[in-house]
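What you see is part of a larger complex, with each chain still in position.
Labels run A and B following the written order; every chain starts at residue 1.
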Amino acid sequence: MSVFGVFKCGNAAELTYYGLHALQHRGQEGCGICTTNGMELYRERGEGLVIEIFNEKKLTQLKGDCAIGHVRYSSAGGGVDNVEPFLFRHHTGDFSIALNGSLVNSNQLQMSLETQGSIFQSSSDAEIIAHLMKMNRIKDKTNAIEEVLTMIEGAYAFLILTKDKLYACRDANGLQPLSIGKRNGGYIVASETCAFEAVGATFVRDVNPGEMVIFEKGADPKSILFADKSSHKMCAMELVYFARPDSEIEGVNVHTFRKNCGKYLARLAPVEADLVMGVPDSSISGAIGYAEESGIPYEIGLIKNKYIGRTFIQPSQELREKGVRLKLSPVRSLITGKRVVLLDDSIVRGTTCKRIVRMLKSAGAKEVHVRICCPPMPHPCFYGVDTSAREELVSARLDVEGVRQMIEADSLFYLPEEYLRKAGNETGLCLACYNGEYPTRLY
Amino acid sequence: MSVFGVFKCGNAAELTYYGLHALQHRGQEGCGICTTNGMELYRERGEGLVIEIFNEKKLTQLKGDCAIGHVRYSSAGGGVDNVEPFLFRHHTGDFSIALNGSLVNSNQLQMSLETQGSIFQSSSDAEIIAHLMKMNRIKDKTNAIEEVLTMIEGAYAFLILTKDKLYACRDANGLQPLSIGKRNGGYIVASETCAFEAVGATFVRDVNPGEMVIFEKGADPKSILFADKSSHKMCAMELVYFARPDSEIEGVNVHTFRKNCGKYLARLAPVEADLVMGVPDSSISGAIGYAEESGIPYEIGLIKNKYIGRTFIQPSQELREKGVRLKLSPVRSLITGKRVVLLDDSIVRGTTCKRIVRMLKSAGAKEVHVRICCPPMPHPCFYGVDTSAREELVSARLDVEGVRQMIEADSLFYLPEEYLRKAGNETGLCLACYNGEYPTRLY
């Protein structure tokens, strides 16, 4: 998931369109844009890619120089009703909300709200935030949001748009990223900095953990720190897996982080081999780092088909068994008879990694040595990463040797936690899925 | 453009769907599939990507175990009427045709056919081949196609499907690629071998220059050599630019070819620099080769947005000037203050290369050294590559130093012809766009 906001930048809808397009890797299920021209809020949303949902006519109807947008990832609770931004009508002023992340106390909050008379039309935590704002009966929106921020817990970054203000809020541990950019006297807010480059904006700073930034006409952005105590615990998987290589997260360039992980793996787990390759796209940087450090040539041994869409017809079981492949292809002539080092970002259930090892072996690889750019993940994530079911986590069941056998690799090595931290310049990271140290309460 | 054929392989439509998807990089404008169950020919086509045009219902309606398919590249002569395969109804038997390439004597042939009473409903050379087949009044289709092959000149690979046969023809110079694969007792024919991997087929051999291969039930494939003299003059730009890195063309792996080009460039035109990068996607392999040979680190300095579609809304001139970017983004933190070696596959008009050099410099690059994976291209191509207008070719107007100034690079070096040949294992290549030696007559 991802949010993108525009404050006072000419055609806000069009900029949001390009910004969301740059953030599309964070969610392909649905997307939406809500704009305001200071008088009305306009909203358009749908299920599909940004380039599928919006056209010039729709962008023209989204009037104004302020906007928020969203791309949606999870298939949990599908349907267009769950596509953000949500738009709420109220006599004290309409408002719109877009959320990246997940509240850990959402069940408690929703039950309490329902008991007080709220009814819900979606399964998104963003609707909870909206109800909380109204249930407080605080007329001033800034105060109302401040009050809400004391009630919600979890990993979140959300934007609220009213007719005259844009609010950007980030959770007290900074679990979810949120950055501020500048463009022609106006402001851009985005989950990832790669979106700044797409719209010609320049990076200013990150929203701090536990900070709400208020953008208001004729005034400098105003910062409110709402958390009693805050910490830097950015989700490590953002660096390892989610983010685009050209983004800076907490001051760390994602490509460089991943390349460093690869270098450490080469030092810690060297192996005699003929070539290094990575699972595209997230493990390419790691493979390049491994190759550079080890002197083993880097090769493009796996090709990912880039013409992707939501409506792809899946090959039947029979065709899959006969080798029909949708997304990944091995480059047979590079692989046959070779000893391969395969970099992968992480192992969740182990099934994908096993499929790739088999694919390489059936393409003739003599040996496949798997190097993983993060530690084993035995602990579920409660902050939005889709690895919540403990029984699905192969590292909750098996030790490293067990996983190696399961994925049929000739060797397997995970990057230890300390090197992950080192690759991230010792910036504060949430490593809960590796070590079980959750930065928030759990419910 | 690209063709794909299936002979006697279970659900031919579905295999063609996956095969065309793997060939999608060769044409995104339109696509079509024609199948036969031995009794009828079924055809479906449309403007857009394979995953946009076909759905399960349409695939179900395309009955039979034989098929041909096509993806269309050129925007010249658009409209669904120009999307192949074409389907022709005739009392001697219906047939369908799909063509990759371009005839050099198409104007002469079409005029002659029209004078004899033919009328045309498209602007594709495939329709000329169909008219020639019929104008000869030879009832037997094999003889009719043989006769046609003596009349047409140019760079082509085409497939013809009848109720009981599949014909695969390649021009006398082998300018266009065409390969045969095997799958479960049936056959696959494709413009690029990467499609074999996608459908679980294994490579058998290339169709030879000047060869027609006939697939017929209950018999081995039959080969007919139709050309007085043939030669191996495969289009060099296939290796340099068009093909997917995982394809083998004339026995050469495309990724390895490109990596070798990069290595030669590193030897011939070394430079002191901090990092090497390539223009995605076609120049990545070259950049890796340059980095490996030179010892300068390879970095992902340019990111290409992979969520692409035909209906993308282009940013306005004003937004483009303010830095709104659709496809390519520079990774600012890697580039700022650095000396960059930039690998690009080729320079046609020079405008794209200039735009990228400027983008890197505006992202802070101290120096940009451009290395091109082929020689200068002062000569137009008459075989289907879209560089036909001489005035557009910057190398027809300017020498290397002139181009360097035009693209605002700090240095510029083109790979000499002999090294291109070496990278391709001295396989016969058409180098006409570099040296003006056209392997066919020109009209």
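By definition in this document, a residue touches a chain if its C-beta (ideal position, glycine included) is under 8 Å from a C-beta of that chain, and two chains touch if they have at least 3 such contacts.
Note that the structure is predicted; figures quoted are calculated from it, not measured.
Shown are 2 identical chains; the number of copies across the whole complex in this structure file is 4.
Basically, only the chains that are shown with their structure count from here on.
In whole angstrom, the spacing between the mean C-alpha positions of subunit A and subunit B is 35. Partner subunit A is touched in their complex by these residues of subunit B: 11, 14-15, 17-18, 21-22, 24-25, 28, 49-52, 54-56, 59, 183-184, 194, 197-201, 244-246, 248, 253, 255-256, 259, 281, 284-285, 288, 292, 297-300, 303, 305-309, 311-313, 315-316, 319, 322-326, 329-334.
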